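This view holds just a subset of the chains, kept in their places.
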């Protein structure tokens, strides 16, 4: 299975994503520089975390307009799986591949800590390695992770089962106290209509190695391999 | 390009006021006249003034810094380069340094702290290393002071935003509140990088006729010294007074980092130096001086952000995110290609020469023509008068009243500014990016795995300013010892330190006395612990209206954990026996309990016995590596009871304490005797541990067992862990949110 | 020409920054503050000198990049440089 990681000026979790992908697929992914003319043919594309273009206008806004993203959008529309993590999620919303926006955290502060997530479904490309309803522990590290969309879209997302993860307590309670950033409906991750595109604020690649204190993030990567191999 | 016309004359001569505004004394100016045999131009005056400033020349501190131990088998590069380098084995090395950004952070906390972080990272990647960990040591004024909250908020978000954007984890630091910093906060930032030991880059520009290349951001009128003068001289009367604050651009710095590392993989660079304080001036002078060559710059080629910048302004600008390089002949195209790829400015702005002169041309004129020897080594060196400080009396247990309840006092202390959790700070720092952080903030040392290996790099920042205020010699010793102890508690072999010497005005003999004492104390501890100084920074004149900060010799240490499978950590499990290693004598002078009980810090700080320190640390490291102990924490601020409480909170388990001691209970539990650790062992291995301690000559005393969900001391009602955790965790967030709606 | 572009959040979109500023103003004793909204201000210097063409260009910029029209509105003024 072949994976590609897109690298923008200012990406900084590209290596971390590559390490996790290599652990899952057994081969190092292609690292694709945003200015590279060609995006190689791959089975999955990862848009990693970081601060593309410094996140200076809006998080992810400038990266979303880079030429390589035009190609990523085209591939995604043709069915290639695309996983956006943190800044990658922000980029995907700015391209319109996923609805809504990630606004400034309600505390207005950057927040880096482990959070608990409720896995909503276990029948998707990305989550078949988890049990639906299970609670996993994965870190977040962002200043703009406050998911917002209008009521109508929110209702549609809920109705279509497109929420991937919700912030919850260690016991699995989804409530405001467990919401680190103010996201509507505690949304931490979201699928596109076909379930082939996933955007999520937490960083599964940071807890996919026992030496780092946990492996709850690893099934995201192994699920993809499981499904696509 | 060489020699050329004599430097242009400054019209009308330089007034004494102008000279004074450049921070030059009359004697120093006379020395310039003598060296040049003529009056300097304005640009030359600016260049000499920054090169002879305390910041660049270390003129008050140099003779003392030279006395510090800087060598050891592990040292690859000691002080003198942009950062120190120590050997990690397997062909790898760690590059690290700490630096202050105190004054700018007081003026504009967000940008001041951010650019401090940017500057220290440049020092590290200039040497070819990829930064892998940041730390920050912060001293704020009293929580009651009107500006403190604003300063904490700005400094922390500035540090966070810069490091987070760079993608370098900030894995720890330290934070103090003390009214003596009300008017002069301290922001000291440390960076650690990783490099292949045979790919270390230095700054010397060896070779004549080589291209001098400018890369990074454009130059603006940021942070130009003597800005009051500059605005009077150069500005239209109508123009607003120019701000001297530098704004950080972490995105550009990230590009600069990647571009530099990419170029460093090629065979293109002779020497490289970041443009930090005194920008283009100090970087070019240092490169030429170290390479033993002359240098000639043509400022017409300097990428400028603003119109009509003068030579004076370009030479003194402190615009951030810039580097100067001397390339191998013919390497320009490859370098240019890389910097263009990363969308950074690239310009050949000069050439190395064999004239030994520093020549600056602009608009067809020679703006400066100075002998390099006068700029670097020719800077004045002062042996300033220093007055010793009388030693303070030892405080005994009788001098400090006992509390009604030890656990009650504990809870109050842990719910206050000195001991409360710093989580509010470190959760604003990305401490996990790079996916190698194996010990996050909150413990004794932060630890990052050496990427791709099972080795760990442990890092800690330490100094206890109240000890230094009482006795700078013992305080500096203690800072080194505590840093060594924190690394040890993580299971690391301490390798070397960097320091940041923050003091008041060296022109006052009592302050100079503190400085001298601190250097001596630091040197003594470094020697005894084989923990040499490989880099550092001095920040003087931290005073307002004649009131100086307490002497603050901050120490940043790096240690190596051979295998992260054997790392020390402080969370205790249930069912463990707790033992304190090292001798408890009940030292209450300058202790947090003393202040809690009496409202003041007085008397002599706890002394450090370096031999005992070494024995206890070596034992602890061995116990960690053999797996004898399941948890370790050093005893520092607040004493034994605080150390145990921190371990209990980390492990989410209660403890029941009792100890046989002839000391008064408050002296035993709150005394801040040095050289101690609390360790947890399986009850079945307690005997083994006590025997090993005895044969190592380290006092060991069992003080209790873990279990339950409260702290318990005989004769007192239990203190539930939940309540303790709330007071401990809530103080800082509550403090920071007070004053908001 | 110079374009002065103001980008504001649409009505109904939560504005955490505005709320925080409002709270801080109240805490500072500015009791008469009823509501605060934060937006962005961007100045763009254009080489285009024809107002109509400049207008079209600014609108394209706003739609393409400067504003996220899911949550933001924009308005602008043009001024001869």
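Every chain is named by a letter (A, B and C) in the order it is written, and numbering of its residues begins at 1.
Throughout what follows, a contact is a pair of C-beta atoms (placed from the backbone, for glycine too) under 8 Å apart; a residue touches a chain by one contact, two chains touch by 3 or more.
No experiment lies behind these values; they were computed from the predicted model shown.
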In terms of the displayed labels, this structure file contains the chains as A x1, B x1, C x2
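To be clear about the criterion, only the chains that are shown with their structure count from here on.
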Could you state the distance in Å from the CA-based centre of subunit A to that of subunit B?
-> 36
So, what's the distance in Å between the C-alpha centres of subunit C and subunit B?
-> 40
Contacts with 2+ other chains: residues of subunit C | 20
Contacting residues of subunit A [partner subunit B, same complex] | 9-10, 12-13, 15-16, 19-20, 35, 49-51, 53-56, 109-113, 139, 141, 143, 203, 205-206, 209, 211-213
Would you tell me which residues of subunit C are touching subunit A in their complex?
-> 12-14, 16-17, 20, 64-66, 68, 70-71
Spell out the residues on subunit B that touch subunit A in their complex, using ranges where they run on.
-> 157, 160-161, 164-167, 249-252, 254-255, 341-343, 426-438, 440, 449, 454, 564
